[in-house]
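Reading through the structure tokens given below for one structure.
Coming up: chain A.
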Amino acid sequence: MRVPVLLLPLLLALSACTAQDADAPPEEAAAGSAAPAADELSGTLTVFAAASLTDVFTALGEELEAQHPRLEVEFNFAGSSALAGQIAQGAPADVFASADEVQMDRLTGEALVESTDVFAQNAMMLAVPVENPAGIALPGGGGVPTLATLLPDDVTMAVCAPEVPCGALSAQLLEAAGLADVPDTYEEDVRAVLTKVQLGEVDAGLVYVTDVRASGGSVLAFGFREGIAPRNAYPVGVLEDAPNPAAARAFTDLLLSEEGQRVLTDAGFFEP
Partner candidate 1 sequence: MSRTREGTRVPAPLLIPAAIGVLFLTLPLAGLLIRTPWSQLGTQLTAPGVGQALRLSLVSATLATGLSLLLGVPLAWVLARSRARGRTVLRALVTVPLMLPPVVGGVALFLVLGRQGIVGSWLDQAFGLTIPFTTTAVVIAETFVAMPFLVISVEGALRAADARFEDVAATLGAGRWTTFRRVTLPLVAPGIAAGAVLCWARALGEFGATITFAGNFPGTTQTMPLSVYLALQRDPDAAIVLSVLLLGVSLATLLLLRDRWLGRAGTA
Partner candidate 2 sequence: MSLRAAVAVRRGTLDLQLDVEVADGEVLAVLGPNGAGKSTLLRVLAGLLPPDGGSVVVDGEVWDGDGAHRPAHRRPLGMVFQDALLFPHLSVADNVAFGLRTRGTGKPAARRSADEWLTRVGLDGLGGRRPAELSGGQAQRAALARALVGQPALLLLDEPLSALDARTRLTVRAELRRHLAEFRGSTVLVTHDPVDAMALADRVVVVEEGRVVQAGTPQEIARRPRTDYVARLVGLALLPGTAEGRTVRVDGGGAVSVAEEATGAVFAAIRPESVALYLSRPDGSPRNVWPVTLVGATPHGATVRCDLAGEVPLVADVTATAFAELGLVVGGQVWAAVKASEVAVYER
């Protein structure tokens, strides 16, 4: 085991575990019989969100329910493209939060979304199994390394398939680094890449910074120069046919508020 490579994941892991537990609202908040204010939100809010948003959105949903006891927030977490497909087929959603702008554009193109705001960005890191079979290490001399200097020649590597948002970004990074031929498998989503890294079946994989945070130190992670600039933008939009538009706007407002941004950055997202 080489010591220096542990530094970055440790730093990332240390700052990760604040959001979820501390903000959990008391159970009775929703059941309380406080007199409803005039502008009180009620009913059900249905949010369709990219799978990578599971942890932060759950926390924010509980926050919103605590503020509005008569409101119930329900989530449908899945791949962005699957969600876009469901909405296009008429699924009754109020809010859609996508992991990239391509899927959101599909819905704007069909005039299914009112307006969209980018609320977060995600960047990629190189995840490596704890055993580090390929011996990937920071090159001497300091500074942020390039992807090419990190990766040995015969490395086994997993990335997302170009059809899904994380894959589009990965393809862009690899292209820029001149490493387009390196991957051995194109996975159906970023979680599958992470799993293969965790199992030690690949030497390295490109995953989101947020995934490294969420993995709780079960992988090593390296930042690299090409990964800093190109990021996936996460747009959110209220749907034209939203059954509960008021609550939908309250949710997007929360997302873009200072508090929402804090929860997101704690989880590893970048501000837009």
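Simple rule for what comes next: a residue touches a chain if its C-beta (ideal position, glycine included) is under 8 Å from a C-beta of that chain, and two chains touch if they have at least 3 such contacts; residues count from 1.
Regarding selection, all candidates are chains of the complex that A comes from, given by their letters.
Just so it is clear, the model here is predicted, and its values are computed rather than measured.
**Student:** Which numbered candidate touches chain A here in the complex: 1 or 2?
**Tutor:** 1
**Student:** Please output the residues of chain A touching candidate 1 within their complex, sorted ascending.
**Tutor:** 79, 81-82, 85, 131, 133, 156, 158, 161, 163-164, 183-188, 192, 195-196, 199-202
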